[in-house]
Each structure stands twice: as structure tokens, then as C-alpha cells.
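Apart from one protein chain that is not included, each protein chain of the complex appears where it belongs.
Order of writing sets the chain letters: A, B and C. Residues in each chain are counted from 1.
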Amino acid sequence: MGINVGIIGLGRMGQIHAKNIVNIPDANPYAACSTTDASLEMVKREFGVKETYKDYEEMISNPKLDAVVIASPSGMHTEHIQLAMEKGLHVFCEKPIGLNIDDIKRTIEVIESRPNQIFHLGFMRRFDESYQYAKKLVDEGAIGELTLIRCYGMDASSGFDSFLRFAKKSKSGGLFADLGVHDIDLVRWFTGKEIKRVWALGKNTTYPELNELGELETGAAMMQLEDKTIALLVAGRNAAHGYHVEAELIGTKGMLRVAQEPEKNLVTIFNEHGVVRPTQQSFPERFQDAFRREMVEFISCIKEGRQPDVTAFDGLQGTIVAEACQKSIETNEIIDISY
Amino acid sequence: MGINVGIIGLGRMGQIHAKNIVNIPDANPYAACSTTDASLEMVKREFGVKETYKDYEEMISNPKLDAVVIASPSGMHTEHIQLAMEKGLHVFCEKPIGLNIDDIKRTIEVIESRPNQIFHLGFMRRFDESYQYAKKLVDEGAIGELTLIRCYGMDASSGFDSFLRFAKKSKSGGLFADLGVHDIDLVRWFTGKEIKRVWALGKNTTYPELNELGELETGAAMMQLEDKTIALLVAGRNAAHGYHVEAELIGTKGMLRVAQEPEKNLVTIFNEHGVVRPTQQSFPERFQDAFRREMVEFISCIKEGRQPDVTAFDGLQGTIVAEACQKSIETNEIIDISY
Amino acid sequence: MGINVGIIGLGRMGQIHAKNIVNIPDANPYAACSTTDASLEMVKREFGVKETYKDYEEMISNPKLDAVVIASPSGMHTEHIQLAMEKGLHVFCEKPIGLNIDDIKRTIEVIESRPNQIFHLGFMRRFDESYQYAKKLVDEGAIGELTLIRCYGMDASSGFDSFLRFAKKSKSGGLFADLGVHDIDLVRWFTGKEIKRVWALGKNTTYPELNELGELETGAAMMQLEDKTIALLVAGRNAAHGYHVEAELIGTKGMLRVAQEPEKNLVTIFNEHGVVRPTQQSFPERFQDAFRREMVEFISCIKEGRQPDVTAFDGLQGTIVAEACQKSIETNEIIDISY
Partner (left out) sequence: MGINVGIIGLGRMGQIHAKNIVNIPDANPYAACSTTDASLEMVKREFGVKETYKDYEEMISNPKLDAVVIASPSGMHTEHIQLAMEKGLHVFCEKPIGLNIDDIKRTIEVIESRPNQIFHLGFMRRFDESYQYAKKLVDEGAIGELTLIRCYGMDASSGFDSFLRFAKKSKSGGLFADLGVHDIDLVRWFTGKEIKRVWALGKNTTYPELNELGELETGAAMMQLEDKTIALLVAGRNAAHGYHVEAELIGTKGMLRVAQEPEKNLVTIFNEHGVVRPTQQSFPERFQDAFRREMVEFISCIKEGRQPDVTAFDGLQGTIVAEACQKSIETNEIIDISY
């Protein structure tokens, strides 16, 4: 038996979640919904999915379902959340919670009206072992009071072509909504404070086609938090060495860095190039374990009847700040954020 | 349904294997055998073990069992393997395969007489992602032909007291049989060659009680392989910084190191001590994933009807070399190894 | 014989320069000027200084002098430069070239009116081996076109008390004029571009007395360069682990970091804290060799009759940007820089 989960969207993230659910003893990837026949066939074969659908509402009407995992395009998240909540299902939703602030606010109202159903937002970095280790150290006071936090999120150059295809099909929402939103969440998670003012900049050099798409090769934002803590964010699409997601926390008694170098494993190579640490190339590789752990937590929350630490409100705040970054890039001015 | 596994021995390793079997979709920790009631109760509660036994032969006579995991004291391994093979069960056995060369040889005869039953020996390092990455590079010729291999296996000082209690109860077989045997296996695995000559040395300083137990604080061995490749092994019980398992491969076109520093995760701390990488403290921490992967491989081998790469013969060779190291320490002379 | 140098100011920097001149075969620390008798006695004894003065104009009137090294308080630099240039002396001046933009401009006029006299400004980082190595790689195109540069300059906590005594006596000009000016110069040196817009922030936590002094524990600035390259600067007074001066260059084909960790030497310690790299604690330690090399370059320029790469104009631009940072911190607004 166990908890029956339906999955909407069978792209890269939908498949990752399906695979992880297979390996959780008390859960099954019971149903899946996609517009692509091949994907539906695949998840039946690979993950033992029992029932497949082309229509989302039909799937969530199946009374055997306990929960739904939403990995559909970002623009459909709020609708899919609301429908599932109204059917009485527990919901795990990939980030972002939505692309439009008003939609998100309405969705949060629906979520909050049903406190007995679990809602879990996919900020998986909070479930990464290294980030959790750093958070624990910070919370224990190991580096004193925070004065500055720096977060990098740069995709590997090797993934640039597939990003371009993706961006041409569906709006990513811009560098900060798409990539930076994870780092915005980390800033809020580590500091426990809200972001008040932001200035963001961008530069396109290698790929002029990014200009037409409203995308950036490299972007940066400086932020002032409500308690004057400083945040620096860098995001990009073109890291030659791989998938570079790094965080730095400067405190009054020390400093921490998470993934200063995106080490692939424990191997060091000494060759004609010098002393080389191989690097990670993509988010599925870097956060493989975090994706697994967040899904375990979602299932545990359902079983134990408790809400996870990461909330729909965190999703709202992330999107508000990402939107401010985007506006700042367009105006080249500081944006004051009101919530 | 899936493959029903019985586990003999519920110490640290038995529990690790039980937990990993729970998380393999096609396998169940169906039965367990231990002399300790509390352990049997625990695995029922924690891992859903269905039937518990105090007698090993009774457990393996249960017709519902498909396979057995042997995590009993080293001295009982050969007997437990033979009995299980004769009952027609697939067998996963913790290292070492045995403590006595003749016993091991007889056991291998039993194993080889039943080629349709899987036999898997717990040299888990071969399933560690970093070691596999290094092995692949070596096999692809990335560092040319090997001239020297250096392997370290040092337990953390923090675990010394528990080692001492263990060593007082049951003979570990000495530093090289207990710890070094993993590194001996790595030397054979990486080079594909047998070890011909060995000289081993030891030094006890901190803990004089080790002398009485025939144990060493720090030991080292130099080995000559059949093709003149050189192997250097260091093993120890007293690494202040943690569990240090490292390998180095020097080739004609480059050099590789696995776990040059026993990095706990991706966090770096900058504090009054300097720039600090936190370290791993124990083998369950370092090889958590390798233990999981070797069990997945064992179950896959059963399902797919194929034998694993690591064989009983590897276990025999490891024990022969470890015995030679021990003899060399006692005589302070080079030992020629004949197989 | 060789080139006779007079030194004004015998604080930490004056002594460093005196010592380095001793070790240059073709130069002598011939004279020194200070208000402190003990310092004058010391340099006679330690460095073989021949003549000592309490009055600067008296010293530079000595016809035996060829050059002067100015290490007096920052507020006196422009006057000391002008007087020395008018006496026909070659001038090496510690950074900053001055605290007031108009004074600096007048001083540059004097310098430029005497093109046969060498003027060398003490941006010693340009002479550090690691920075030079990075600059060469960037200039060769190893990392493509620059999109972002990040520079850190943080003093060690261990030096905080002495900074406080210094700051109470004489205005440092603020975090960016005092510390950040080196990083501003690096931004201009690496990119070859001028800085157009800047927003700077600060936070004081540990030391409330900094507020009264107009100083900051941690500060950061984001800058937009004329070609849209982004610069991020962090400066601070309270790095628990030591003197942390780091630079990062993100390019379209790769990324470089200089002193990602402020490694003291090539030693790594494995102990109860983890894997530890000892760190540098102060600028005389970190830039010992750069100070030596810049003085060798100054003497070489004199002998070879050529001007150094680092110019008085670089000093002017650095001060203009530092002033903009300071103004931004006071107003919490973006400052547009006009030169």
C-alpha cells in the first residue's frame, strides 16, 4: 500500500521525482499525467506507474490518489495547486509557486484554508546535506552574527544550448525568477530576514540572442535586508567549468562557504593541466540527494500530519524579490520592495 | 513481493544492510538472526523484519528466504556461507571471507559448485562513486601505465575506545587483516596484478595496551607486484582528524588521488583556526552510499542471474596478503607470497 | 654608490620600504625624516641610514638625494609629492595619492610638468606574483571576455584594536578610501574600463564605536563599468580567519580566483578541527614580496629613465570612486560617477 502519488509533468523534474518516489518504501508513483505518450509509456515501464492520464483534472479525480507532485510548466503551477487542494490532495509543487504575484496570493489563500493537507514547495537546496550543515553552524552561532551573504547560481556552458531551446519555447521569467529564486530563498532562509532594497545588473557578451529573449549571460544583484545585512547574488548561464552553485556567509566570528568549488566527488587529478578537481555539470547531479531527501520529507509530513518548514509564503517572497530584480535590470535603478 | 533476505548478525554492519534493503523496491529484510533480543525487536520495529531467529540454521531453513546477508563475527563467515549455499540461498558476506586460508579455500569450492547462486563479498569500496570514477579514469588510460599505488586506511582517534573494547572481545586478525584488507583489495582491483613480496612495519606509541593485543597504532607495508608495480599501504587506529581512507595512483601520464582530504561535505569554514574543511569520522559515514550501492548490486545480480565483479577469490587473495603482512611485522623480514 | 633615497614617515610602510631598499644593490636608504627620535635612531642602526631629519623640506634639499619615498600620513601626500617634484627628485608615494580630488588634480599637473622625473604610486598588488599571473591569463584571453569581477579586502580581526587606535587618531577616509581603494584599482587594472555607477552598503555589529568614527565592520559595493561589466567589492575590518584579499574574474570562457583561501604557505594540518590551511594575518605578510618588487621596479625605472605602468592618474581615479562609495553609503542611493 502506502501513499499513492500522481505526477503532473514528466520533464526532467517530473522524472526525478517519480524515480525518488519509487525508492521510498511507503509511497508509490501511482499515476502520471503528460501530453506526451512516450513519457507516459516510459514511466509505466521504468517506475511502475499504474495509471496514466492526458488530462490533469481527470487524474486528480481518481479517488485512489493521496497526493500530487506538480512539475508542469511554471505558468500552470497556481492553477494546478488550487485544483489539487480542492480535491483534498496533499501537494508537492516545483518552484516557483507561480509567475504572478496576485495568482500566488490567491493560491496561498486556498492552501491556508486547508491546513490538514500538506503543501510542500520544491526549494530542494534546503534539503542538501552541505546547506543543512552550514545552516546548523550558523544557527548555533559558529560564525557569530551575519553581516553579508553571497550566493552564486551559474549553469554550465555545456547546458547552454538546451537552455536556449527551452527559453525560446516558454518564458523563464528571467535570470532571477528562474535561477536566482533559489538564492533569494537561501538569503531569507539563512538570515531569517526580508529583503528591502535591490539593485541588479546584467551583461550579455557571448550570446547576443539572449537580448531578444530578455535573458542574461551574467547577472548580479546587491540587496539590503531589513536588518542591514548585505546580500550579493550572481547568476549566469555560461560557467565554463560546470554547474556552480555557491554560498558564502560572512559573520562577526567567522565565515562559511558552501561549494566554494563544485567538486564532483573526492577525486583529484594531477596532470598536464595542473592539479584538477573534476566538477559537477548540472543540477540533477549536484542536488540528486537533496531531491531525494525533500521527497522523503514530503511523504513523512503526510504520514505524520505536519507541515514542512518551507512554505507557500517562502515561494511568494521569492517571487516578489525576483520580480524586483527583473525590474531593476530594466530600469538600472534601486527598487524598494514592499510586500 | 520481491526478494526475501535473511540477515545474520545485527551489529553495525547488519543494521546498515537491513536499512539499505528496506529502501530497495524489490527486496525485503524478511528475517533476522541474532543472539540479542533487543536487536531482534529493533529490526522488527525499525525495518519491518517479519521473522526473527536465534538459530542461524533454523532461519536459513525457512523456505520463504531467497538470500542471506552474513554480518556475523569474522570467524564464523566460512561456516555461515557454506550452510547457506547448501540451502540454495544467494549469499552476501561481509569481509573478510574468513580468517583461515584453508577454510576459505574449502568455502570457495562450495561456492564454485553452485554457479547459479549469487555470491557477493562486501568489498564496498569498489562501489564508492569516487573510487569508481578513479577506476574508470585508470582503465581509460588517463594516467598511463601504473608505476605506484599508495593506499591509506586510518580510523579516527574518536573511535579508538570502541575499537579497544571490540579488540579485547574478539581477535581482529591484526591491523592488515582488519583494516588493510580493503586496501589490499584496492591494490589488486586497480592494478589487476597480484602481490609478490611484502615488508611491513608498525609502531605503537600512544596506547601501550595495543602491544598485548597484537595490534598497532600505525602500520605500513611496501609491496612489489608481479609486474614490478610498487604498492605502499598505511593503516592506523589513531587519526586525530577523522576517518582517513585515501588512495593514490601514480601513472606514467599523471597521478590520481581519491579522498586526499576526507571532506565531510562541501562546506569550508574560515575561522580562528584557519581555513577548515570538516572531516568524516567513521566508515558508515564515508561509505554510506557505497554500502547502499553494493546491496542494490547484490539484488540486481540475483534478479538478472549474473555474478558480481567482486568474487570469493578476491577475498582469498586479500586474506593471503594480509596474513603475509602480519607475518612480516612479526619477523621484520620480507615475505614472499605464494598463492 | 647607487641611487640615494630619502624616506618620509617611518611607520609600518616606511620601515618596509627602507628594508627593501637596503636589499636592492643599486640603491641606498640614504636619509630619513620623522618626528620620532626613536624611529630615526632605529633606521640608522637597522638599515644604515646615513642622515636623519625632523624637517621634510630640509631633507629633500640635500643635494645627495636622488629620490624620495613618501610614507607620511595620507593627508600630507599631495604636498610632499609637489615639494619633492619641484626639487627635481624622483618620487615613490604610498597610496592614496591624496584625500581631496582638487589637491590630487593639482599634484598631477606638477607631476606631468616634469616627465623626466619618475613618479610611482604604491598600488603594490599589481606587483604581486599571483595577481600578475592572473592578469597575464586574462590578457591572453584564457577566460574570454570579462563579465564580472569580485574583489574582497578584509583585515584580520586580530588587527582590529590597532586599527581602532589608528582610526581615532587620523581619519582613514572610510572603508573604501582606506581598504577598498586597492580593489578599485584592481577592477580598473584587470578590465581596463572606468566605473560609472555605484551603490554601496555597510553594516556594523560587533563594534558600535565604528559608527561614531564613520567606519564600517563590513561594507560592500556593486559597480557598473562603462562597458556594462559588473564589479562587486567587499571590504571589512573583522575577518576572524585572517587577512583576506581575494579577487575573482568571471569571463565568457572561464573563471579565475586569486587567493580564494589566504593560504599562509604550503602546509596543511590534519587535526581535531578538520583539515586546516593556516592563513595570512596581515598585509605586510601577504604582500611582502610585492612591496619588494614594486621598489625594485621604482629603482629600475629611475635607472632606465622610463615611467612605471601605475600612474598618478590611477590614483586619482581610485580616489574618485572611493569617494563615490562613501557618498553612496551615506545616502543609500546609487551614485553616478563623472570624472
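Please note the rule applied: contacts are C-beta pairs under 8 Å (C-beta built on N, C-alpha and C of every residue); 3 or more make two chains touch, one makes a residue touch a chain.
Because the structure is predicted, anything quoted here is derived from the model rather than measured.
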| item | value |
| --- | --- |
| Which of B:10, B:49 or B:234 contacts the chain that the document leaves out | B:234 |
| Sole contact to the chain not displayed, among C:129, C:209 or C:336 | C:129 |
| Residue touching the undisplayed chain, where the options are C:271, C:307 or C:332 | C:271 |
| Interface with the undisplayed chain - residues on subunit C | 22-25, 129-130, 133-134, 137, 142-143, 253-260, 263-272, 278 |
| Touch residues of subunit A, complete complex, unshown partner | 239-242, 244, 261-264, 268-279 |
| Sites on subunit B contacted by the missing partner chain, in the whole complex | 143-145, 147-148, 150, 197, 199, 201-203, 205-206, 217-222, 224, 228-230, 232, 234, 236, 238-241, 244, 250, 252-255, 260, 332-334 |
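Keep in mind that, in the parts below, only the chains that are shown with their structure count from here on.
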| item | value |
| --- | --- |
| Shared interface numbering between subunit B and subunit A [over half = same, under half = different] | same |
| Chain separated most widely from subunit C, comparing mean CA positions | B |
| Between subunit A and subunit C, centroid-to-centroid distance (C-alpha), Å | 42 |
| Centroid spacing, where centroids are CA-atom means, of subunit B and subunit C in whole angstrom | 57 |
| Inter-chain centre distance, subunit A versus subunit B - centres from mean C-alpha coordinates, in Å | 38 |
| Multi-chain contact sites of subunit A, meaning residues that touch two or more partners | 143, 253-255, 260 |
